[in-house]
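In what follows, a single structure is set out as structure tokens and then discussed.
Note that one protein chain is taken out, while the other chains of the complex remain in position.
In order of appearance the chains are A, B and C, and numbering begins at 1 in each one.
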């Protein structure tokens, strides 16, 4: 068993796999240590919406990073397939963010100046494109760039590509502790034995909270559980993702509509509840009247890792040690995985990273904010 | 391939398998012709409630038959296990039929004289036994004898026992037509070839409608689709089946609570719908408040075969031919399967059958009723 | 319930759905009557290999038809997605047909003149492309055009597109009989009621056998059961489909390798057997040594409809009636679905169909062959 690596990544979700892939491309020796199965956490639960414009409100570094990550998927699509023969299922028909009254419409229209691709579609235009939507809407913000991928397939494409480029991926091995050693920089202890690495990246979603606390950071994360359901229907013709009141309906390329998601704070359970699914149904049924005839296929849940300000931590431990975090992606883990992987690889191998991004996602940003 | 039998049974659900079992016990050569997989129709969708007292309102032959069938399960339990090594999962903790106001209570209390085992439990007594029920109920009718079995396991136990006693069971073979021939009594045509038998029993649930019509009977059946869901919960302590407003919560022996069922007439689809499950959730949530925290496990649906008067057809074609029907069991297929199988076997081998039962379930009863 | 149509199609697999789609495109009023669920038979069991060159040996009309159908998928890919938002998952990295000795190599090389795209790759070249194959092979026929699709997704894309163009699709309704009537051309009887149509197309795979027999044709079909398994592996790097000794390994775009298939004649069961999967494993393990480390994901089975000469029946009943067959596609149902749908639609609406194809797939070809 090989136990010495340049980089050890704690967490084998889509974030960890993207980092592993980008490091392996740079010929860095890397191991991913995953406590369960690859992609079995928040990755598996996500709908895969690439909602740079739908999820983010400000034209700041976070938004720019998200847009770059969204566009990067168009390159990765072929690149990952060539390496792994896995298709990430990138679909690109855009999104409608609905308004049911003038107030909602005004709020949505405020985004138009942010991005020249955005359009406002009045009621008739929306219904012409999406005739199965309930007709009592006022209009919708059309976001042509907010498509979607399959989170599970994307995670697998990163993972297989990383492995074919030399990365090792170990499952069922929770990392208990990360300690500095003399000869080797870090020792990661697991039931399977100890792994050693010069750099460590902590990327295990809400479970990163332990290491944030344990490594003397006055930061933390909490889980925001999201429950989803999927249906299929031959009555519903839906081309674009539909977004309303933090919830969405994503028409996946296999004919399933993924509907999500609830927001349950501080709940560590990962199974969909009767009450959560019930509330989601009652909330979304009015938007798409024919959904009552749709076949209910599946329900599931996962834990989004939420930081204090809702933005991820992507960066180095403030001590300057070779300890990095890439976690706290909240509702945007799939969207941000490509650029997170690239940025983290660049930080580790010493390539340049945009200063705005380093600052925006730094672990010390809260302190800085207070100091300003 | 053996193609000549004493009896051919069209339909391999729990009714067909019970008939096959009872005939095989009598050393009758029998084949079951099932269009799909054994038990894949209404059998698989049922909750398995043995609701003689909860489902039936009158103290008539139908009720007596149902009670006998319910009690017969206690004999079959061991008998079928000894033959097949399959447990039917008979649980016997009784049922509570809830009343939320005095009117409902009065209606329920009217059943007390029908059966000396019935008891009326006022609110406090109910909540003592079932503390997780919502506390705003008035009382409940306690029905100690209405337990439940696993429909799939019971169907399998009948099927394996029948096979070990010599019956043949053929799957994926829809019967297109049943015709009288010269030499052999009946020819049943299928894509796999023609099967011949002296007697034919039609027992394929709502799909029997075709043969009822085709064999010159002015009778018919319609599907009443039922949708169900199952949950598990460590917060809910439920010992008895709970019944309210045609719906039920059955605490199965594997820790699952089965909740059913919608009633959708003339719908031939067999998948659970968004709208059906939503309505079931909204209806049952108030009865068991903690169910909102329960894990949603599964949803499914099936088609109950409903006759004109809601009672099954168990008997001979009025022509006097060796053509029999055992279908139309509506909400009570699992409950009635044991006695239906026994009665049909007795009719075919010429053993005595109670005259009240022959009349109650005869295919000509509607005409007779009109003539009276 | 609408019951009058121009065309009724018996069978809702990929063949029936392709016919429905092509008819609906011609504005023909069409209903598909499916006994179970859409695509639940041979369609669901297929690996989706588009093996025009790998499955067919002669440069005849059948081969030309298959090649046209294969190429037609490249048009349908976008056309069906635009209509249905369902991706057929067309992957197009070609196939290797392996030779393990000189005799096998000579046999494979004989195909080279049939198609200018074919290439012979000697051992080193094969292993360079597919390094995880066992190294004791002699060489491989490289077939660049034999890609694959997802059968389930393709069937769904046809089905949804047909429905959006106006076709009706009814599930759980086995057709018992097809009879000529006076006013309307055909009456199709089902448990749900009688459907009427001017034309009938029988397309329910091996279950078409009943209608072939029943409609006075001295033809027939038998099932050839095929069992498959799927695995996933991060050790196996496979880009092309691998074909050897009638079996194949198809690297699907979701990272699964589909391995099939056994050939069990006259077996009507549709579940994978211990013995069938065992034999498939023992046969394919030597070809891909690292497969022993692969995760076994799933096993399944289906029934291929095989005619007397192994070619499908696509054409009109010899009586000249408006009764058509599109069945008997054996190992090539997915490959041939596009052109079968187009040809059948053309036959019905009176558009021109290549004479060679009409003859090659006619229901009277066996009689003609005998007469020659």
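Keep this in mind: a residue touches a chain if its C-beta (ideal position, glycine included) is under 8 Å from a C-beta of that chain, and two chains touch if they have at least 3 such contacts.
As the structure is a computational prediction, the values presented were derived from the model and not from experiment.
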Residue of A:106, A:136 or A:171 in touch with the missing chain, whole complex considered: A:171
Selected from B:15, B:30 or B:156 as touching the chain missing from the view: B:156
Chain A residues touching the omitted chain (full complex): 35-37, 170-174, 176-177, 189-192, 206-210, 214, 268-270, 303
Residues of chain B (touch criterion as defined above) contacting the omitted chain: 81, 84-87, 89, 91, 93, 153, 156-157, 159-160, 163-164, 169, 234, 237-239, 251, 253-255
Residues of chain C (touch criterion as defined above) contacting the omitted chain: 231, 269, 271-275, 277-278, 281-282, 285, 291-296, 299
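Everything below uses one rule, namely that only the chains that are shown with their structure count from here on.
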Gap in Å, rounded to a whole number, between the CA centres of chain B and chain A: 48
Residues within chain B bordering two or more other chains: 269
